[in-house]
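Complex shown without one protein chain; remaining protein chains in place.
Labels run A and B following the written order; every chain starts at residue 1.
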Amino acid sequence: MTITGIAAIGAGLAAIGAGIGIGKIGGSAMEAMARQPEMHGKIQSSALILAAFVEAVALFGVVVALLQG
Amino acid sequence: MDLVTPGFGLVFWSIITFLCLLFILRKFAWKPILGAVSDREEGIKDALASAEKAKLEMQNLHADNERILQEARAEREAMLKDARDMKNKIVTDAKDEAQVQANKMIEQAQAAIQSEKKAAMAELKSHVASLSIEIAEKVVRNELSNKDKQLKLVEDMLGEATLN
Partner (left out) sequence: MKINIFKNVILSALFLTVFNIGFASETKEAGDDEKFDPKEMIMHHVKDAHEFHIIDWNGKPISLSLPIILWTDNGLITFMSSEFHHDDAGQEVVEKNGDKFVKFHEKIYQLNDGASTATFDDEYHVTNASKPLDFSITRNVFMMWVSVAVLLLIFIGSARSYKKSKNGVPTGIAAFTEPLVVFVRDEIARPMIGEHKYKRYMPYLLTVFFFIWINNIFGLIPIINGANLSGNIAFTFVLALFTFIITTVSGNKNYWKHIFWMPGVPVPIKIFLIPIELIGVFTKPISLMIRLFANITAGHIIILALMSLIFIFKTWTVAPISVAFSLFITVIEIVVTAIQAYIFTILSALYFGMATEEEH
């Protein structure tokens, strides 16, 4: 396997991690919104911010993969 | 690899462009826009506050009006009551006076009747006396012939005609 291939696998793994993380955030945000519809706006913006934090970690992985690729 | 290494030229131009954009927009766009927005918000807030104040004032005014109206109504009520009382009083006074007057008149009338009655009685008495004298005269004249009998008759008649 070439280094590019390994890098691609690394990017894929990073995507899995981010997917799990963002999925959890999204699920909890939905639940919270269903429970407290009046807090809808606040929950949505905090969920977006948290998703951005999780995503950043995955993107670090992607960038490392890009560095190798 | 190329993708994640910042190009020097673009960094240079980005810094310059961004700084220029920031300063120009700050001076000519954000300041007026934010100023206008916050001015308007202040204006709305002020307007709301003054509307609230006006409403409160209106309420006060309304309460005042209500109070004045109440007072006026009470006053009218009192005046009416006074008037009614006065009327009643006048009526009763008049009635009393009339009663008194009537009583007095009745008394006077009674007194007059009494005196008339007395006078009438007296007259009647005198009449009766004169009548009886006349009768007596006649009887006497009649009876003079029979002197004893006549005297006895006069005495009987007088005894019968006892007055009152």
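Everything that follows uses one rule, which is that a contact is a pair of C-beta atoms (placed from the backbone, for glycine too) under 8 Å apart; a residue touches a chain by one contact, two chains touch by 3 or more.
Remember, it's a predicted structure, so these values are computed and weren't measured experimentally.
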- Message: For the chain not shown, which residue from B:17, B:114 or B:130 touches it across the whole complex?
- Response: B:17
- Note on the structure: Sole touch to the unshown chain from B:37, B:98, B:129 or B:157: residue B:37
- Task: For the chain that got dropped from the picture, name the residues of chain A it touches.
- Result: 45, 48-49, 52-53, 55-56, 59-60, 62-63
- Message: Need a quick check: the contact residues on chain B for the chain that isn't drawn.
- Response: 2-15, 17-18, 20-22, 24-26, 28-34, 36-37, 39-40, 43
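In the analysis below, only the chains that are shown with their structure count from here on.
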- Query: Taking the complex as given, what residues does chain A use to touch chain B?
  - Reply: 63, 66-67, 69
- Taking the complex as given, what residues does chain B use to touch chain A? 1, 3-4
